[in-house]
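See structure below.
Of the protein chains in this complex, all but one are displayed in their positions.
Coming up: chain A.
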């Protein structure tokens, strides 16, 4: 795939979705343009989707939160007559590289999580209205909504046919949400997931697969009523007007290096490394949320979140051989804290809330990035509060200790703030510091005692907040040797090791999706029974069945 996958889009260029707004209720129509697939070689028939369709969905969900705060209920439905959604496009999956499949699934999972969380987090509830065949990824879209209404028209069914049809798993949260969210009895879940044609009508409700089954003639009425209920119950403030998410400033150099208004991403292809330098704010924090709203998508912390999000996604999908992401910051830590304080102090303001929630998602996106992550805390850096959270997301952090000759930048420091103690839980529902100190919870309290105080290397080291400190004698070599060594390890082993070490502690539905479900799916995606020349996924559409290796492993 030589073409760059761009995660930036906007409503003027959508191919696959339409949104209508009516006060507190928005309706989101999935109406996939079959000839507008992201790559050649497949048609997106029957409202099936590829990454391009999902990029638009992610954009809609994001804009819904920032540009349409008046919306409290979103009805997700099909724009096509006889089909809701046939799921991920099989030919696309059959033709995609393993890496693309894995990253596609990860991104779609993240998007599902985003609109799933919108109800509880910010009172924007997604309601799914299912009419027409709703299969595989189609039902997974529904599963991520707060409520599923199914028409009882005698033919509409919901199904997860991946296992019987394709010899893969419903990997976009399907298996997990059936048991963990909808709490379908496990034997019935077994029947459901092994039945190609799925379940329709009352049985779907009896089995807890949907929330409501209505007569077809009452379908529209029921959707409208349910949307009103959710809108009425929403905790969201009513008065707000949205801000516009303006296009990002981004340039891509010939060598692949990226430059945003707040981040530079330097690509060193030979070293298999991307260095992300986050630049602290140039300006003082806005004094009030009103001013923040006036700045809109230009406000520093929102702009940075969007740019960081885009950079991570770009690297994930377009730079597969860049195995190391090195995070650096440069700027004034106090100014970073001032910017974030405005949001934290006004966390009940709709926009402050949305920006903080967005940071939660961006940080999770970093957690879930299957590249070795390292942070370098150099002189002049501004790892404070939200940005310090990056230090606890990475696999290792290295900090400069003492003065370096010829370097007159302020001494390397890191600064904790309330941002590190609650608002940004990981997918295991713990904060990054709680996760870090799983065996020594007292150390979280120890760190909390140093709130807002710039911590230099020795102190940060003592508190367990960083991995290593090096002075000017050792710094260059130690960092170089680590980076070179890391780049030499098997990328697969790194992915596996890091994914295990990053998420200690309790399981949640999210960790089960990204851990258990994804890992098994990615294993199956490598196995001949699915992807071999005679595997079910490759043979899908040819009429021939998969020829299976019958050994159980």
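In this text, a residue touches a chain if its C-beta (ideal position, glycine included) is under 8 Å from a C-beta of that chain, and two chains touch if they have at least 3 such contacts; residues count from 1.
Everything below uses one rule, namely that contacts and distances are computed from a predicted model.
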Note to self: Given that one chain of this complex has been left out, which of "Glucose-1-phosphate adenylyltransferase", "ATP-binding cassette domain-containing protein", "Benzoyl-CoA oxygenase subunit B" or "Aspartyl/glutamyl-tRNA(Asn/Gln) amidotransferase subunit C" is its protein name according to UniProt?
What the structure shows: "Benzoyl-CoA oxygenase subunit B"
Checklist line | Residue, one of A:20, A:97, A:155 or A:490, that touches the chain absent here | finding: A:155
Notebook entry, point to check: Touching the left-out chain: which of A:49, A:300 or A:540?
Noted result: A:540
Item checked: Selected from A:196, A:345, A:445 or A:492 as touching the chain missing from the view -> A:196
Notebook entry, point to check: Taking the full complex into account, what residues of chain A touch the chain not shown?
Noted result: 45, 82, 152-155, 164, 195-197, 215-217, 540-545
